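Before I ask anything, let me first share the structure, which is written out below as structure tokens.
Note that one protein chain of the assembly has been removed; the remaining protein chains are unaltered in position.
A and B label the chains in the order they appear, each numbered from 1.
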Amino acid sequence: MPTMRRISIAAAGTAALALVLSSCAGGDSGDGSDIDRTADISEQTLTVSIWADYYPEDLAEKFEEATGVKTTIVNHATNEDVVAKLTASSDPGIDVAFVSGQYAQALAEQGLLQELDKELVPNESNLYPEALELAYDEGNVYSEPYAWGTTGLCYRPDLTGFDPTSWNDLLNPMPELDGKTTMLSTDRWLALPALKAAGYSVNTTDDAELEEAKAQLLETKPTLLAYDDTTFYSKLVSGEAAMVEAWDGWCNYGIAENPDIKFVVPDEGADLWVDTMTVLKSSENKEAAMAFINYILDPEVQTWVAENILYKVPNQVAMEALDPALIESYPTLGITVDELFEQEVIVDLGEDSLKYVDLNAEVLATN
Amino acid sequence: MAETTAPATDRAGETAAAMTDGAPAPATSRARRGKPRGILVPLWLGYVFLYLPILVVVVMSFNESRNLFVWTGFSLRWYPELFADEAMMQGLVNTLIVATGATLIATVLGTLLAYGIHHYTRGGLIRAFAIAPAILPDLLLGIGLLTFFSLLSFTLGLHSVILAHGVFATAFVTAIVLARMANLDPSLEEASRDLGMGPAKTFLRITLPQLAPGIVAGALLAFTLSLDEFVIAFFTTAPTQPTLPIVIYSMVRFGVTPEVNALATLLLLVSIVAVISAQRLTRLTGTSR
Partner (left out) sequence: MTTTTPQATPAVRAQRARRGLAAAPFLAPGVFFLIVFMAIPVGLLAFYTFFKRGRFGGLVFEFTLDNWAKLAEPLYVGVILQSVGLAFIVTVLALLLGYPMAYAIAGLSPKWRTVALIAVVLPFWTNFLIRTYAWILLLNNAGFVNQWLQAIGITDEPISMLYTPQAIVVGLLYMYLPLMVLPLYASLQQLDPSLREAATNLGASPWRAFRTVTLPLSLPGALTGCIFVFVPAMSNFVIPELIGGGKTVMVGNLVRDQFYEARDWPFGATLALVLTMLLVVVIVIQAAVSRRITEGPRRG
């Protein structure tokens, strides 16, 4: 294929043309139009992007019933997936995006999020007061919390033979657990166990500390069954894994199938993560979007979330209405707000978040 | 090859029969020719390798339990559940739209390209250029288009996937139509031109009908490739309008439900029916020629 080379030279030349074109096409994209509090939202349509299986199945219909807004719900697999699409396209066609707190912060810094009009979100008053003081978005300017929790070890005592108490039980497992553990590999949660085990902050930007964490993670890698961000609980249920790094709420999916499964926050501590709801600046249905967020913050809806998704919600009214029997079955639901706030809130680190990106890439790519 | 003279009696019918009962007839025909049967052993081994996983999926699609690894009893429950799955059904619709759009683009552009290349170019430059997308790694095309669309602030959606699929599909149609073109009798076109018909008229009246089987074959290939295309769609699809492979990808990542088994079984069934009818079609067109 001698022609290939010539083609690529020609292509490189035309790349410049594309740049010129783009400067014409990509000029102004929808100025931050102001919120019209009196807008008739039933004339708007709404597209919400949320993690799969993380919401009531009939959410769209219920909201449509309540407000008349025609609603479509789409799923994304990870924060990265949706953020990549949101940043790659000037109009991703999404009005409300569910992302973790640090991503909401990053999107806001990039100017992609609409400031919330609190007049349109009166149900914010149902939240715990603490839920308005989260470090990634103090005062909930751009985001409202949907669910929150922490990260720890989800395990089967019958397979481990003991109750783990430390991140080191995962990082430097005893020989019997060799090939029977999994770790999260996404974003900041890969480094978290190593950072916490060494007594560092989950938001550290210190190169030496990160280097130490990386060395630990590389040492741990050969002992793992797999990296798994989505199906770790089913690996516990099937018995492939004995102990996994897990988000508390997600561990409950395992407990639902096997009540012997337990969850523990290791003694060294962990994080307080928050999954938030945000409104995109590119949205043309901002009023409906805020009505949607307000609808979610309704205690009844959030109670449903807690009861069925088995994640803790930052809604005080909803949590106090929770059936005690449920908390008994799923002890993570009983973690109090005070206990939760002993953990560190993950925040976006600006340019320094690239350090974590590189750390992840290096740990995952090293064989 | 003595048996090539065997009359092609109802080949498709026999194909169908062989597929349903899996008769070991190849071995018999082998034996008839008095050659070693041993030669077929690797073939059967290969088929075991190819079909073992599919067998597991098909059998488990009738499993009652949600557990993927334990057979608890026969049930058809996953089939209705599959059709009730909105995300999956919407994905299917999106996929069909994309495949149709991409096939249309590719068929028109590819046919024109093939004709132009065959008649008006001598060097291989344009030919190589037109066929390059079929050889380029899908990954390169996927991220290239993502970068390109993102730079232009082009809104992603089904149209972006259609355009992206149109690129590689055009290459395949071009290649197939070119191959067909090489076997055409040029005298007809010459005669037409001698009679004073312009190139456009000659193309429409003379060449196109002769090319039809190649164009149909190219279009079918383009459609099939687009249906199952994942990588390019992964990069160019909008989060709001995933194609079926993207939907399945997120399902597989998030823990599989037995619905996926039911889907696979149905897809297999559709393929078998499509193959048999295509067989029949080729036989029909083959005899009418």
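Assorted remarks:
One rule holds for everything that comes next: a contact is a pair of C-beta atoms (placed from the backbone, for glycine too) under 8 Å apart; a residue touches a chain by one contact, two chains touch by 3 or more.
Quick caveat, the model's predicted, so the values are computed rather than measured.
The omitted chain makes contact with just one of the residues B:Ala179, B:Ala212 or B:Val252: B:Val252. Counting over the whole complex, subunit A has residues 1, 4, 7-8, 10-19, 78, 80-81, 83-84, 87-88, 106, 110, 179, 185-187, 221, 224-228, 238-240, 350-351, 353-354, 357-358, 360-362, 364-367 touching the chain that is not drawn.
For subunit B, the list of residues touching the undisplayed chain reads 1, 3-4, 6, 8, 11, 14-15, 18-19, 25-26, 29-30, 35, 39-40, 42-43, 45-47, 49-54, 56-57, 60, 68-69, 105, 108-110, 112-113, 115-117, 119-121, 126, 129-130, 132-133, 135-141, 143-148, 150-151, 163-164, 166-167, 170, 174, 199-200, 203, 224, 228, 230-231, 234-235, 244-245, 248-249, 252-253, 256, 260, 263-264, 267-268, 271-272, 274-275, 279.
Going forward, only the chains that are shown with their structure count from here on.
Every residue of subunit A that touches subunit B in the complex is listed here, in rising order: 1, 3-4, 6-7, 18-19, 21-22, 25-26, 29, 47, 49, 52-53, 72, 74-77, 81-82, 85, 88-94, 230-231, 233-234, 238.
Residue ranges of subunit B in contact with subunit A, taken from their complex: 69, 87, 124-125, 128-129, 132, 135, 146, 148-157, 238-242, 249-250, 253-255.
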